[in-house]
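For this view, one protein chain was removed and the others were kept in their places.
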Amino acid sequence: MASNNPYLPYLGTLVGVRDLATGVKMFQVALDDPGERAGFTYQPGQFAFVSAFGVGEAPFGLASTVLRGPLLEFAVNRVGTVTDALHRLGEGDVVGVRGPFGNWFALDKMKGKNVILLGGGIGGAPLRPVIHTILDQRADYGRLTILWAARLPSLLIFTDEFDGWRAAPDTALHVTVDQGDEAWTGNVGLITELLEKVAPAPENAVTITCGPPIMIKNTLLTLKRLGFSPDQMIVTLEAKMKCGIGKCGRCNLGEKFVCTDGPVFSCAEIGQFLESF
Amino acid sequence: MGEGSELIDKIRAKARELLQGGRVDCFIGYEEGSRGRARPAFIYDPQDAERLIWDERCAHNLVTYLHQFKSPLRRGEEPPRVGILVKPCDSRSLNILFREEQIERERVYVVGVTCDGVRTNGRPQERCRRCAERVPLVYDIVMGGVPNVLGRDDYADVTKLEQMSPRERLAFWTKEFDRCIRCYACRQACPACYCFECVAEQLDPAWMGIAIDLPQKQFFHAMRAYHLAGRCSGCSACEEACPMGIPLSLLNRKVAREVEALFGYKAGQDAETPPPLATFKKEEQLPM
Partner (left out) sequence: MQVTTREHLTAWLDGLAGHLTLIAPKTVEQRVLYRPVADSSEIAFDFARTDLPVKEHFLPPTHVLLSIEKGKEGVRLGEPSPERERVVFGLRPCDARALRVLDALFLKEPADPYYAERREKTTLVGLACREMGETCFCTSLGLAPDEAGDVDVMLTEMEEGGGEGERGRGREGGRRYAVQVMTEKGAAILGVLNLEKVEGTLPVPPAGSKTPVLEAGAWPRLFDHAYWARLADRCLSCRLCTYVCPTCRCFDVRDYEVPCEGASSGGASNGSAPGGRIERLRAWDSCMAEGYRRIAGGHNPRLTKGDRLRNRLYCKFCYYPQDYGPVACVGCGRCIAMCPVNVDVVEVLADVATL
């Protein structure tokens, strides 16, 4: 069997593991083989499978961007057996990486437009490379509005980057939690309520939403009420996956597969889906 | 069986009455299937009660479907009340589920029907040949005539198994499980298998693996037999559902016979007697 085996992962080493939020860790992976490291190019929106050898692998959105270096970053929420096994790993441990898979955000088409990003919980992870790309090429994009949400303050991710985001030119960050705690002084409420409050204008704008399915559905409804057309509403979906290459049959929404036709879809495309995600 | 078409009319009339009066939201019985088969029927509308049939092709144990009616049909409603047609063997499954508090007695209207035995593809089922219970053990109303045939269970099949040496028994079951494909038809057809997450599919802890190989298959069947100890009604739905013709009820009957010998208990005779494997009596302490 040739190395042309799409099920064979690259080997990588964890060079950084840090807490992002309660139950969420950030993993930085350096692929071991220099050729594989150099060849692993990807766009914001794509995902990769990370293996915790001995348990299995699961798909994670790439939370890094090639613009900022060769390390692959994944935000991993501990919810199941694979993520639990990953959380028990530390710096120096070996993981497997398969990818990159899926389609990506059409950032080129967003140049010159106002970009509104809505991230709920761990859903913020795939939006991070978008933020980084825009900040690194600031003049190419219009106003950047980031709406960030989580159920609790302790579940907000990338809080250490908030100041940097706010400090960027023509960039606004709005944060909300479903439920506050004693220390919390910010917004309390759903992201849809925050969205109504911020009320970004739909003219020359594009939105990207990522989060739990119910959050995506409600956010799209609110965006529609604010005047955004289906083509202006981009989402990235997740699904249970086993292969990432459209073979295992699992992640289909009608005749579309989240792994190969997605995970990035426009609201117009989702409207054509027979099934609900 | 019974009074033929007169009995069928009675069953239909009862279902119609229950649905029309709002006593049940759904009546589970049997209907004409394709290719001369009978199949489970779910009647929601009184006028659809005409679809109900009753004859020797009605072999399925419908009690297993009660599990899917535990949640409301529509959000904000109460769970539905269900009418169900049961044969004597099925009624044993009902008793077991009532005893285990899986189904509320008041939510089910039980139409019992006497039975002279069922057939698969025209062939009488083995379990009917040895069945001594021809009248359901629990019902709100019972229909059908006095049963004609009374069988006797001599456990000849279990005795034959017990006469094999352990090595022979292992060889026997290995040969049978070899063609198992882990389709879980046996488990899904069984009224007593209702766990939200079966041990066979649990990931954490992973009691067994996903492999469809002999060790996992042996583990699954042995595990299921043990989980059914003192709970199996002997309805043979598992064996009838199996696409590979594996003699699953033999395994369950062996365990049932052990339970009967140890505790003097047969599952499903009533809904009150505490099942032995869920009961602890002080006098059962092992000697120190």
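Labels for the chains are A and B, by order of writing; each one numbers its residues from 1.
Throughout what follows, a residue touches a chain if its C-beta (ideal position, glycine included) is under 8 Å from a C-beta of that chain, and two chains touch if they have at least 3 such contacts.
Small disclaimer: the values here were computed from a predicted structure and weren't measured.
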| item | value |
| --- | --- |
| Given B:P40, B:P80, B:P147 or B:P275, the one touching the chain that is not displayed | B:P40 |
| Absent-chain contact - pick from A:G80, A:G142, A:G189 or A:P230 | A:G80 |
| Positions on chain A contacted by the hidden chain, ascending | 1-2, 4-9, 11, 51-58, 77, 79-83, 85, 94, 96, 212-213, 238-240, 242-243, 245-250, 252-255, 257, 274-277 |
| Hidden partner interface residues of chain B, rising order | 33-35, 37-42, 60, 64-65, 68, 175-176, 178-179, 181-185, 187-189, 197, 201, 204-216, 240-241, 243-245 |
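Note that in this section only the chains that are shown with their structure count from here on.
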| item | value |
| --- | --- |
| Computed distance of Cα centres, chain B from chain A, in Å | 48 |
| Touch list for chain B against partner chain A, complex | 203-204, 206 |
| Sites on chain A touched by chain B in the complex | 80-81, 84 |
